[in-house]
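Take a look at the following structure, please.
For this depiction, one protein chain was excluded, whereas all remaining protein chains were kept in their positions.
All chains are identified by letter, namely A, B, C and D, in their written order; residue positions are counted from 1 within each chain.
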Amino acid sequence: EVKIGMITTLSGGGASLGVDTRDGFMLAMEAAGRDDVEIIIEDDQRKPDVAVQLADKMIQSDKVDILTGIVWSNLAMAVVPAATAQGKFYLSTNAAPAQLAGRGCDPNYFSVSYQNDNLHEAAGAFAKSEGYQKPFIMAPNYPAGKDSLNGFKRFYGGELAGEVYTQLGQTDYAAEIAQIRASGADSIFFFLPGGMGISFLKQYADSGVELPVMGPAFSFDQGILQAVGEAALGVKNGSNWSKDIDNAANAAFVEGFQEKYDRLPSLYAAYGYDTANLLLSALDKAEPSEAEAFRAALKEADFDSVRGDFAFDTNQHPIQDIYIREVIKEGDVYTNKIVATALEDRSSAYVDECSMN
Amino acid sequence: MSRERILNAALLAALVLVPAWAVWADEPFTITLATRAVIFALAAVGLNIALGIGGLVSLGHAVFFGIGGYAMGILASHAQSYTPLTEWPFVIEGTKSMPVIWLVAVAASSLAALLIGLLALRTSGVYFIMITLAFGQMMYFFAISWPAYGGEDGLSIYVRNGFPGLNTLVPIQFYGICLAWLCAALLFSARLMRSPFGLALNAARQVPERARAVGLDPTRLQLVALVISGAITGLAGALFADLNRFVSPTMLSWQMSGEIMVFVIIGGVARLFGPVAGAGFYVLLEHLLGGVSDYWQIFLGLFLLVVVLFGRGGLIGMLAGRRRDG
Amino acid sequence: MAETVLATHDLRKSFGALAATDGVSIDLRAGEIHAIIGPNGAGKSTLIAQICGALRPDAGRVAFLGQDVTGLSTQARARMGLARTFQTSALAMEDTVLQNVLLGALGASGRPWQFFGRASRDGALRDRAEAALEAVDLAELSELRTAELSHGQRRQLEVAVALTLAPRAFVMDEPMAGLGQEGSKRLTGFLDGLRAQAPILLVEHDMDAVFALADRISVLVYGRVIATGTVDEIRRDPRVREAYLGDAA
Amino acid sequence: MSALLLAEQVLNGLQSGVMLFLMAAGLTLIFGVMGLINLAHGSLYMVGAFAAATVAGLTGSFLLALVAALAAAAGAGALVELFVIRRLYARDHLDQVLATFALILIFSEGTRWAFGSFPLYLDIPEVLSGTVTLPGGIPYPAYRLLLIVLGLAVAAGLWWLNARTRLGIRIRAGENDREMIAALGVDISKLYTLVFALGAGLAGLAGALVGAIQSVQVGMGEPVLILAFVVIVIGGIGSIKGALIGALLVGLTDTLGGVLLPELFKLVTDPASAASIGSAFASMAIYILMAGVLIWRPTGLFGARA
């Protein structure tokens, strides 16, 4: 009997991400049909203190062996160190902040999704390969935003037309668009998660500026794209998953998900699905109570990822291909299609800082 | 004994008996939940002094709560990494000792309350609500974008801080510390309400011109009340950070201020045990409803509505009658 | 001549184009009741507000106990012993009658910074408060919430609070307003005896009371003192009769 | 930075100010005139946006969508007034705070329950998309010009209603002394329901209009709520003129702060950290503005009451 605790955001503004994470995860779990695995799911309301207490509850009362599911970096930072310190395994379905990949890496912590910088790095590499000379880059002013721009610059490396930090939660981008127009930029990279990205894209499309736009996959994910509509068409975005990645696991996942939930899966659903399958593969080999063996089993990553080739680096973050997708319209639905591979077998920038070598 | 007193005694008994039962039944999470409620209650007892007696409707109490939290986070993180806070003009080391952290938290939040009060008390009424909110938002945005202590990601402390003679990692022992503080704060505010200061403050709220005419300075009375209030809420913040072993800007957000205020209002404004009843009810409701459905907040909202519409004077008022005791 | 306790020198205050007090110089001497009368809107309350420090004059000075207090706050003047009553009752409505007078006693004692101990159990405070209630016949109602008092009872309480200060001078803005005839008569008798304790600057429209009490009367019209004198002088003054008294003389 | 760009940014600031006013207009009415602290104002804004998105999706008509937004929000407002707010006028502000806080929870999660967790699609109509060229050669979105015109029109209308009509006078009288205005024969309850519905309708309209260039999602009302309060308080409660000027000030401060502060810090530090520090201060700018104004004038720029 194995107990898994999932803490994710199921209410409030960010609920769509948590719902997809859960649905993807449960799709794989139910397909496996194991009756010796119990899954406890709780809503963190996107509040760090609530997340911490849920973790406490799962560890103290429910006595779970494994935790997973957190969407946001700040919540992960609140929960993961304490959970791993108590000897629990944590498998990340999304958030993977730099600290946890570098100096704060932990033998009990695995990121199944990526390292936070990865998708931005892909955009940077793409900008370079396209030969852009002066991209204008922007992100909100908080740690993930800074990591994002740094990630972009790491692989782009050239000159910038401008670098702007917007306010978290900003809804009007007229000023930034004016700056872009005046800067002589030849392209734009932005990281504006959630509603911020929707607002920016709508306003940008209506501004008369027509530069190529790049971003990480978050702002072009299945759930959000429909709300952006036509304004998103043609945008290039860095992603390690797309529904058109051609492998059997992915085909099964996309079909299964659509069938069960009657909508297209998102990135978060894909990570949730992979996390569940990784877990199942390890459970086949060892019990979580035998920590050493279980850890080794996880490390093998002996499962069919929807992303194709998948392996863990020494800091237990993925080594994987990262693609560039383009937003297209398929019938009535806006969706993405892979147009290039930006980075092959990419690990993460912080792997050398991690002491687990 | 009035009904309110009986109610207060029952609440106090519950604060002792529920965790005792949890230890016996080996339900550590119940203790965690109770600790959360007790800490929130402490924060709200702080606010109740400003809001209930002083009439200062502060929508910025998260500032003090957060400052208390960051006092803990900063001191402990430096102690954890063996780096001093500053080396100039003299070396200040971090610490993992709760009493020292409390002292710093109380000092820092009082200072903040003093500064905010000096400026904010120029205004009154709704303007006061908004100016305190403004200070809260400033702190919040500052904390989010200031990278030194984690920005929006916050600060994690791996092990709870220590208290001489206790093992704070044992939930019930940490709970004991928090409960002791809550009782001390309740005792203090009970005496305060009836004291000469309480009388003067109460009058300064209702008729400042009268207070002035008898030689009292309402602004100064209110300032002192705000400082006391901020100090207690700051202490609660330090405890809350220790409970979670984590502090982040959410502790400074306006939603946090709003929640502390909600505890006071649903419990009963200016009622001694109002904050306790309010925080306990809210935490319990949040916990129980969380499992009902994804849309549990609808029910939470409905519950709160029922309390305001039908329970004048909050929960305590609903159960013990309108008239205040004492 | 008795010493001057309170005096204004050429006080001026305007609201926009309106000169509410326009060079007022009056004084209050020990042991006397000095009544200020004048039409509605003449500037009496404005004058009182300046004397007590609630309004800052545009020009002129206020002297109290021989000291220039123009720059001092209301509370500082109150602590020096200047007690006032308000034209519209200013009482803590949620508190009991006793608590209202206790507040006065507390202000007078100058020790509000006590966080422990019950205000209502403090012997000295309580004696002082109860004496004041006794004086205005409210002792029986001391446990009632102030909001439950009738209008007239509130007016009585208003005077009681001023009494608790054991002041060096009283400034009263229409203390009789809202009292019944019986109440006015009683208060008149009471104020009569009070002048020995401290002189009273009395603003009042109740002419029976004013004529019975005042040692001197000053008449304020459009912000200016048009006459000062004894009761008889004022009653006879044709300008005052025209501007204010009418048949009441 | 060139003078032309600066001019354009000033224009953007003013524009965002007017947009803020549009969002704050309903709140000015309810908070400023009726004296009711309505935290659920942001929820009504959201209701308007969702109603508009739904109707636009069904009919394809933006005009119908606006009508739907107005109607849905006004209807929701009237219901809220009748069943909740009405019982709270006699209570102090705190009970209103708690009740409307509860309404936020109900509205937000109710909307999510009805519409799902994903943002909705609402776009500006074809005829208003694209840009017009302003004098000086600045291309400017036509839709935003429309928002400015509407915002100013709403300001004028509200001012007229409040200051010049008997309805406005009676409502303000009711705020001073409800019992007394009723005793003089005015059915103040009905007026209040009406005004509340009107304020809610304006919120809904703003939600739809602004939602078309922002994201229509659960929780979209919360940041708006705070901004709207900031605007009204800076201007002085009860003053429509104050609200408009407050909105313009906030818009300018916000926009220019975001643009100029990073430039300023570039003089002393490298571009990346200048951008970050500058933007950190920019996000505090409007709150510093508000605190400054209130310290200078404790009842806002045009507020009368103490």
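Quick note on the criterion: contacts are C-beta pairs under 8 Å (C-beta built on N, C-alpha and C of every residue); 3 or more make two chains touch, one makes a residue touch a chain.
Keep in mind that, in the parts below, contacts and distances are computed from a predicted model.
The chain not displayed here is annotated in its UniProt record as "Amino acid/amide ABC transporter ATP-binding protein 2, HAAT family", chosen from "NADH-quinone oxidoreductase subunit M", "Phosphate transport system permease protein PstA", "Cytochrome c biogenesis heme-transporting ATPase CcmA" or "Amino acid/amide ABC transporter ATP-binding protein 2, HAAT family". Considering the complete complex, the chain that is not shown touches C, D. When the whole complex is considered, the residue among C:Ala177, C:Ile200, C:Ala214 or C:Ile234 that touches the unshown chain is C:Ala177.
Of the listed residues C:Ser25, C:Ser73 or C:Gln87, the one in contact with the hidden chain in the full complex is C:Gln87. Contact residues of subunit D toward the unshown chain are 166, 169-170, 172-173, 175-177, 179-189, 238, 304-305.
Against the chain not shown here, subunit C presents residues 15, 37-42, 44-45, 87-88, 148-153, 156, 174, 177-185, 205, 207, 243-248.
The rule is short, and it goes like this: only the chains that are shown with their structure count from here on.
The chain with its C-alpha centre at the largest distance from the centre of subunit A is C.
Each chain gets one centre point, the mean of its Cα atoms, and the points for subunit B and subunit D are 31 Å apart. Subunit B and subunit C have Cα centroids separated by 44 Å.
Averaged C-alpha coordinates give centres for subunit A and subunit C that are 74 Å from one another. Looking at subunit B, one finds that residues 141, 144-145, 147, 295-297 touch two or more other chains.
Annotation for subunit C: no residues touch two or more other chains.
In terms of inter-chain touching, the protein chains here follow a pattern that is not a line, ring, star or complete graph. Each chain pair that touches appears in this list: A-B, A-D, B-C, B-D.
Residue ranges on subunit A touching subunit D, taken from their complex, read 11-13, 15-16, 19, 141, 146, 149, 163-169, 171-172, 174-176, 178-179, 182, 194-199, 202-203, 206-208, 223-224, 226-231. By the touch criterion stated above, subunit A contacts subunit B in their complex at residues 10-12, 15, 19, 42-43, 47-49, 52-53, 56-57, 60-61, 73-74, 77-78, 81-82, 85, 97, 99, 141-144, 146, 165, 167-168.
By the touch rule above, subunit B contacts subunit A in their complex via residues 27-30, 32-33, 36, 141, 144-145, 147, 150-154, 156, 158-159, 171, 240, 244-246, 248, 250-251, 290, 294-297.
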